[in-house]
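For this view, one protein chain was removed and the others were kept in their places.
Think of it as A and B in the order they're written, each chain with its own count starting at 1.
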Amino acid sequence: MGIGGFSLSNLSIEAKVGVFVIIGMIILGYMSMRLGKLGFKMDQGFEVKVYFDSASGLEEDVSVEIAGVEVGRVSKILLEDGKALVILRIDSNVKLRKDVKALIKSRGILGDKYVVLIQGSPAAPLIEPNGRIISTTTATDLESLMNVLGDVAKDISRLTQSFANVMGGEKGEASLRSIIDSMKAVAETLNRTVQENNKGLVKIITNLSEFSATINEISSKINKGEGSIGKLINEEDTVKRLNGTLASLKEITEKINRGEGSLGKLINEEETVENINSTLTSINDYMQKQESFRTYLDYRGEYLFDSEEVKSYLTLRIQPREDKYYLLQIVDDPSGVESETDITTTTNGVTTTEHIEKNEKNKIKFSAQIAKRYYDLGLRGGIFESTGGFAFDYYLFKDRLTLSLEAFDFDSDSNAHLKFKADFTPFKHLYITSGFDDFISDKGNESFFIGAGINFLDDDLKTLLSNLPF
Amino acid sequence: MIKLIKISKSFNSQKVLDELDLNIDPEKITVIIGQSGGGKSVLLKHIIGLIRPDSGQIIIDKIDITNLNDKKLNEVRKKFGMLFQDAALFDSMTVGENVAFPLNEHTRLSRKEINKIVNEKLNLVGLENVIHKMPSELSGGMRKRVGLARAIALDPKIVLFDEPTTGLDPIMRESVDELIVATQKRTKATFVIISHDIESTFTIAHKVAMLYQGKIVAVGTPDEIRSSNNSFVKRFIRDLRI
Partner (left out) sequence: MIRFLEFAGRPLVFFIEECGRIMLLLLSTISWMFRPPFRFRVIFKQMEFVGVNSVGVVLITGAFTGMVLALQTYHGFKMFGGESLVGSTLALAMTRELGPVFTALMVTGRVGSAMAAELGTMKVTEQIDALNTMSVNPIQYLVMPRIIAAILMLPVLTIISDFVGIVGGYFVGVNLLKINSGIFIAKIIDIVDLDDIFNGLIKAAFFGLILSLVGCYKGIYTIGGAEGVGRATTQSVVLSSILIFISDYFLTAVMF
């Protein structure tokens, strides 16, 4: 493994790994730069907008070209008013005129779409940044047009070819003549047919004119009030009766307005209004109480890495107001509690008693806490895992993320139990949690944990409890 | 110091330890004797928490280690040194690195100081000249002695030896016995030794425990064991004497 008298095995492990990693980075850097997408371009350029009927096939970050030279990239494709709004980022040293034309073209056999700009006249004013390119053509139209044109051209050329074949030579001339002859015959026949049917045609036309005359007559009769329909529409009586109905309707509404009649009274009475109003308020209040009063049932499990066991919490959270709640909790702690017991053993007739530190597993603990919230900060106090304690909660991202610091078990002969946790709720009812439990433990209890929980509002419980005074 | 209370352990359906009770006195040498395959090594691994019992309690220095989690167990184990029956040297490391391993892990000594201790310990087991060899280049007896040096490198409070003299020649056996006695005297540690060598057992032990059919059938000073009228103990001593 000698390279120029220098043996690789002389290098320290760190140096070897370092050289290796650096070689990797250099290759990565080289490839990135060649691909040109991580260049050191500080030039941000400017943006212009352009609306296309369709941006089908166009992708973000494809190139924008003028005369085959890349002058920028497509930075965004959006939908606006049913049109595709394409935002182009153009290098700042490129000048675009107001009458520049934009079109989407496809390239190569892969058919990748890109944007082509066709510069306008040098006399036109410049487009300023964030301006708009007005003139566009969509590639698909152009393409299909080109396709159709191509087909048409092919057909035409085929046609002319066969024409040439047909016309060429005496044979062709003869057949042409016969065609013309037969055409003449057809025209003559047509003429004859028309003449023979002349009378019938005239009859049809007179019928038509008679019909229109009749219609004319009927409509004029209606106008004059003659006939049954005419009478109905023109009768004065009808109009009078209609008027009467309208008048009585008007009378009724006026009566109601004045508070006359039972309905009117009901509607116009002050008391009624008050009654209704107060009813509405009380309903409102009730609804509001219902609204903010919540009861949550929550289960969470935390996997403690150190003891490799799961600590479970079953919580009932009663929340009478938005900023206040009570919490009752049962904790199943697998790491248990340290206890001191005396063990008495008898060996060879001699009884000895010893004081032993013991680890009781799966101990059930209880918590009962009161919590109050001020804006994004929550304070909690009470019983934490069967000992006194308090906690801070900090709510972030619309309460989706909660950071908590709990302190409890202020035993005089050991450090307090401090716990930090972060709860994240990606979906309703479900959350994940992670943190450090007992992180200043002097008994080696500190442990990183991750876990998950599920909580739900108990609707039945809610209605039942909202009627109790809190 | 070390207390085993009603320890039972079965592998599959084979009962190896059966409600075994044993008290090991602090700062003394206790030798455990018993049949091959009788469960002595299993018993020793219970004491250091490598095997957990099916039932019963193990108490080390007033701490019940039966249900302790790995991290707390590691704290307790810092008091221990152990020589495995097959030495269990790390075969990716040299002899010197093996002996230095516990020192590197649990002390803040400088490299020089560590080297000094390593040389000293290897000297004690008569192996100062193999410090740069790999374990695979050593004989079985040499490996065992390196394991011994590693077990006592930190001068731990409790040292467990699984057959420290098996596979050694008589002279080396004697010197290892002397080393054990001297080290124990110096460090005042608790030694638990498994041995098949009944003669050396009686010279080095403060206390002898006899394991038979999953139970400790006799405990006592060498003299008490010698005069025991337990039939198995008698047979065992007689057979090994020959």
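Criterion: a residue touches a chain if its C-beta (ideal position, glycine included) is under 8 Å from a C-beta of that chain, and two chains touch if they have at least 3 such contacts.
The structure displayed is predicted, hence computed values, not measured ones.
The residue touching the chain not shown here, chosen from B:D18, B:D61 or B:D86, is B:D86. Considering the full assembly, B:P102 is the residue among B:P102, B:G126, B:G141 or B:P222 that touches the omitted chain.
Note on the undisplayed chain: of the listed residues B:S10, B:N74, B:S139 or B:T203, the one touching it is B:N74. Seen across the whole complex, the unshown chain contacts chain A at 13-14, 16-17, 20-21, 23-24, 27-28, 30-32, 34-38, 109, 303, 305-306, 308, 447-448, 450. The missing chain lies against chain B, touching residues 45, 48-50, 70-71, 74-75, 77-78, 80-82, 84, 86, 88-92, 101-102, 105-106.
Note that only the chains that are shown with their structure count from here on.
Averaged C-alpha coordinates put the centre of chain A at 68 Å from the centre of chain B. On chain B, the positions that touch chain A within their shared complex are 3, 5, 21, 23, 57, 59, 62-64, 67-72, 75, 219. Remark: chain A residues 306-309, 335, 343, 345, 347-348, 354-359, 361, 443-444 touch chain B in the complex.
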